[in-house]
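Only one structure is covered here, and it is reproduced in the block below.
One protein chain is absent from this view; the other protein chains keep their places.
Moving on, here comes chain A:
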Amino acid sequence: MQKFETVTGVAVPFRRSNVDTDQIIPAVYLKRVTKTGFEDALFAGWRQDPEFILNQPAYASPRILVAGPDFGTGSSREHAVWALRDYGFDVVLSPRFGDIFRGNSGKQGLLAAEVAEDDIERLWAAIEAEPGIELTVDLVAKTVAVGALSVGFEIDDYTKWRLLEGLDDIGLTLQDEAGIERFEAGREHWRPRTLPVQNEETLEKA
């Protein structure tokens, strides 16, 4: 996972609330065997509509989604975060997130930042006044800035730390790789191993 510090990029005024994960990525896309390549699946239902905001030229390469309250509710599918990341989003701003979605985001390097509802309104107004304008999200200072407007956001310290350090669960565990190596050095040598393969032939030779 890459270290997260500041992101400057095109922001989308996403004037919708209660966007559940079934809307973020419909179930039909869950049969795939990869963890990447879900960009075509993001908001697949809504993207059929030519007027949908992500189909507008000003928002062709967005990095920040500025959404209404209760973003990412419903099904626990980790695919919702994958689809947002694959599409190019690094940040979602919303007054409230679904718990599981927020947890999944932190693990996958997507910043889910809580911004007060009236600040979201102000951000929407600023973006809509100049479609395609870039926002700057600063994780260290916990601020979102566009032009002269700057608002704060909330994120728990543990997730902030993990994002700043670029640590996923695996990265966290591997911080103590020496501990794993020490443990391995002390394992009994006769514990089972799958390799080399043992079968009748090797048993006869032994």
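Just so we're on the same page, contacts are C-beta pairs under 8 Å (C-beta built on N, C-alpha and C of every residue); 3 or more make two chains touch, one makes a residue touch a chain; residues count from 1.
What we mean here is this: contacts and distances are computed from a predicted model.
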item: Protein that the absent chain corresponds to, by UniProt name, given "Peptide/nickel transport system permease protein", "3-isopropylmalate dehydratase large subunit", "CoA transferase subunit A" or "VacJ like lipoprotein"; value: "3-isopropylmalate dehydratase large subunit"
item: Touching residues (missing chain, whole complex) on chain A; value: 1, 31-36, 78, 107, 168-170, 173-174, 176-177, 179-180, 183-184, 187-195, 197-200, 202-203, 206
